[in-house]
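One structure, pasted below without further comment.
Omission of a single protein chain aside, the complex is shown with its protein chains in their original locations.
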Amino acid sequence: MRYHSGRVALETGRRLEVLDVTGYVKRIVRESGIKRGLVNLWIPHTTAAITINEHDPDLWNDILTTFSRLVPIKGEYRHNSKYRWMPNEQNAHAHILSSMMKPSLTIPLEDGRLQLGSWQSILFIEMDGPRSRTVQVTLIGE
Amino acid sequence: MRYHSGRVALETGRRLEVLDVTGYVKRIVRESGIKRGLVNLWIPHTTAAITINEHDPDLWNDILTTFSRLVPIKGEYRHNSKYRWMPNEQNAHAHILSSMMKPSLTIPLEDGRLQLGSWQSILFIEMDGPRSRTVQVTLIGE
Partner (left out) sequence: MRYHSGRVALETGRRLEVLDVTGYVKRIVRESGIKRGLVNLWIPHTTAAITINEHDPDLWNDILTTFSRLVPIKGEYRHNSKYRWMPNEQNAHAHILSSMMKPSLTIPLEDGRLQLGSWQSILFIEMDGPRSRTVQVTLIGE
């Protein structure tokens, strides 16, 4: 069993945005030389999320619209009131959604390939951009 | 440390449905001979989810009813409009819920036993059935 890690650096461009990071993750997996095991994705952030779904920008719009309906950007949040003089801290919606979705995801690796289904892409969800973001990729395998 | 993987094939019967897959997963764990480590569950799908909760069909009904209230099957979704002529693609609700819940789950293994609590069962949640589905089980351990 071996360990390998790598990082993907992202610059998001909008307040709410979905980025497909599948290609970056696949490159790190390939460079590792590991053929089977587990690939953990981790984002060191509290106002974003990492998940899996289809590469369809219309669907991404539906996802962000639904998130904003369930946990509105403008709402009665203590976190925002406390920091009311700091425009960058009006982001309780993003913290709450990130808490619900969590910053990690673990994907199986077999025959050197991430076991993604036909419609599965790895999606980074920005909920308080634009910001510099990181996806940490950790492999354990052989 | 060793690696082992297996697959569970499922046929779901309804649009929205919960199936208890605990027994299938335990069988693969037993066959692996691995006694301690991590057991990753992965579904290669974008309109379903895998999670843990009680084996109680009444509760499963509550879960599905709540999901449908939060993210209704009928709604204003761009994904559905784009594919408006394709009845099989009227499933943005399922993609959105799957994005929120993610297709993976990692359970610890000790003394040859999945570390499930007394009330914990492994539940596959179908959100756009009926379909053929897979649960991929990957073990890393000794």
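Labels A and B are assigned to the chains in the order they are written; within every chain, residues are numbered from 1.
Methods note: a residue touches a chain if its C-beta (ideal position, glycine included) is under 8 Å from a C-beta of that chain, and two chains touch if they have at least 3 such contacts.
These numbers were taken from a predicted model, which means no experiment stands behind them.
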Out of A:51, A:106 or A:121, point to the residue that touches the absent chain in the complete complex. A:106
Considering the complete complex, identify which of B:16, B:43, B:105 or B:137 is in touch with the unshown chain. B:105
Any idea which of A:13, A:44 or A:130 touches the chain not displayed? A:44
Where chain A meets the chain that is not shown, the residues are 1, 3, 5, 38, 40, 42-46, 70-71, 77-79, 81-82, 92, 95-96, 98-100, 102-104, 106, 136, 138, 140
Taking the full complex into account, what residues of chain B touch the chain not shown? 1, 36-38, 51-54, 56, 58-59, 61-63, 66, 70, 100-102, 105-108, 110, 115-120, 123, 125, 140-142
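Convention: only the chains that are shown with their structure count from here on.
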For chain A versus chain B, what separation do you get between their C-alpha means, in angstrom? 20
